[in-house]
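With one protein chain removed, the remaining protein chains of the complex are shown where they sit.
So, subunit A:
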Amino acid sequence: MVLYDSATLGGSCSGSSSSSSSSKPPPLQQRQQTQQDIDGFLAGAGYRVRSSELRKVAQRLERLETAMVNSPADLSQLASDTIHYNPSDLASWVDSLLSELTQPPTCPSEFIMDPVSNQTVVSDAWTTAEPHMPQVHQNISYEQQSLNNQLTVVPAMEEDSGIRLVHMLMTCAECVQRGDFSLATSCLEDMQGLLTRVNTVCGIGKVAGHFIDALSRRIFQGIGGGSVNGGSAYENELLYHHFYEACPYLKFAHFTANQAILEAFDGHDCVHVVDFNLMHGLQWPALIQALALRPGGPPLLRLTGIGPPSPDGRDSLREIGLRLAELARSVNVRFAFRGVAASRLEDVKPWMLQVNPKESVAVNSIMQLHRLLGSDPNRNSPIETVLSWIRSLNPKIMTVVEQEANHNQPGFLDRFTEALHYYSTMFDSLEACTVQPNKALAEIYIQREIANVVSCEGSARVERHEPLSKWRTRLSGAGFRPLHLGSNAYKQASMLLTLFSAEGYSVEENDGCLTLGWHSRPLIAASAWQAVSDGTADFPA
């Protein structure tokens, strides 16, 4: 019999033994002396255990529990083969279970998962238990169902299902990359079958579900991405808003960018901020308030917000502008707003922004630059066009916040793998949020990103995330030099994270840039840049 390390169980054992000893009231003890010290309370529940053996039985029960959780394969055997002659004799029952469990079991998961696999799969360990094998084979399908019904077994089962799902996802992605769509389709069917056996409310099941959807969209609907990118502007704004509420990534982005802009505007009286994606303008109230309270008084603030045109004649950009103007008026900040409606950032021309040569300009891009990375051989690279006109504005500061992931690799399988890791981490961090409907809508927001990364190609694929190192190279090459985000930004970001009740978020400083991540996996990176003046700038510095 294998002896488990009782030292590890010692701590919990002492707890249980002390509780069991405290359940022995003295008067009962006297009454039961004739019954060989049978514990009175357990007798009331139908179990006959000697008081002197209570501690030993408790220890053995804990060992049994550990063994049951760790090796579900043996559980199937226990379900069918163990015969209990005297269930009320708890001590001997536990002992017999333990002795059966400690037969060396191996390869539990594959054995259970493949009921029709031939016997060569079985390892040598099972051959020692020869008489049990035929029974176990026959009972496999029954046990699988009974296992699925037993809630206590689900965690161990699920881990194996989860790992298997991930393997199948990788296989399917590889088939897609090779062009073997028939095999990919059968993989998909298998995965969908596996999904029914996994908890899809949280964890790997949920993320896998989204990736399976994205893969099937790619295989069956092609890479045009019609339904993925077809969301209306109103829908996108709503999802974005709920993503803002549910997790700290956007708040971190806004607060860090605002702090950098505030520091850059120190001492300037006429300032102009260009926002590449206005949405509901949630970033700007905090900046307006900070400018209102800065020593020396607020400057004249102009805000130019770029956003998609609204289809139903409603001028949503103007409405946001009015709201911001009202807030600015309440806090006595001179404010002017201008909206630029453009469906793609590369359609914006610098003259639309109407930058005054005397004012200090800040350009703010929250997760917008990566959309320009799709290269069309017929046109100039859009990212270079945009970066060059940004540079021509000679901004005091350009704040760039991007997802810290490598989702723009040419190879599909690499992209798929990277996306699986990234979004699993992001969904993990979202688990900590309990506020509905924020959480559900935030998940839909992320799901759309996943669908775009996995199922779209060419101009339809806009979520072309690149890591900070690549952005550094790109921006330095385009004539920008990095500005270090100061310690104030770091302190503010750390404080902001402390306010979130989840314990896994971490802010890190990366050579002057700040990254926010979940358990040391950075998920979003904020950086600040300034145009290198080389004498050929259109506007004087």
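The definition used in the following text is that a contact is a pair of C-beta atoms (placed from the backbone, for glycine too) under 8 Å apart; a residue touches a chain by one contact, two chains touch by 3 or more; residues count from 1.
As a convention for this text, contacts and distances are computed from a predicted model.
Novice: Out of "F-box domain-containing protein", "Small ribosomal subunit protein uS9m", "superoxide dismutase" or "Actin-depolymerizing factor homology domain", what name does the UniProt record list for the absent chain?
Specialist: "F-box domain-containing protein"
Novice: Of the residues A:T66, A:S96, A:N236 or A:Q289, which one touches the chain left out of the display?
Specialist: A:Q289
Novice: Tell me which residue among A:A91, A:I223 or A:L238 touches the hidden chain in the full complex.
Specialist: Per the contact definition at the top, the residue touching the missing chain is A:L238.
Novice: Write down which of A:S52, A:S88, A:N332 or A:T473 is the residue touching the left-out chain.
Specialist: A:N332
Novice: Please pick, from A:H280, A:R338 or A:R474, the residue that touches the omitted chain in the full complex.
Specialist: Hidden-chain contact among the options goes to A:H280.
Novice: Counting contacts across the full complex, list the positions on subunit A that touch the omitted chain.
Specialist: Here the touching residues of subunit A are 234, 237-238, 241, 244-245, 248, 255, 258, 280-282, 285-286, 288-290, 292-293, 295, 297, 316, 319-320, 322-324, 326-327, 330-332, 432-435, 437-438, 488, 491-492, 495-496, 498-503.
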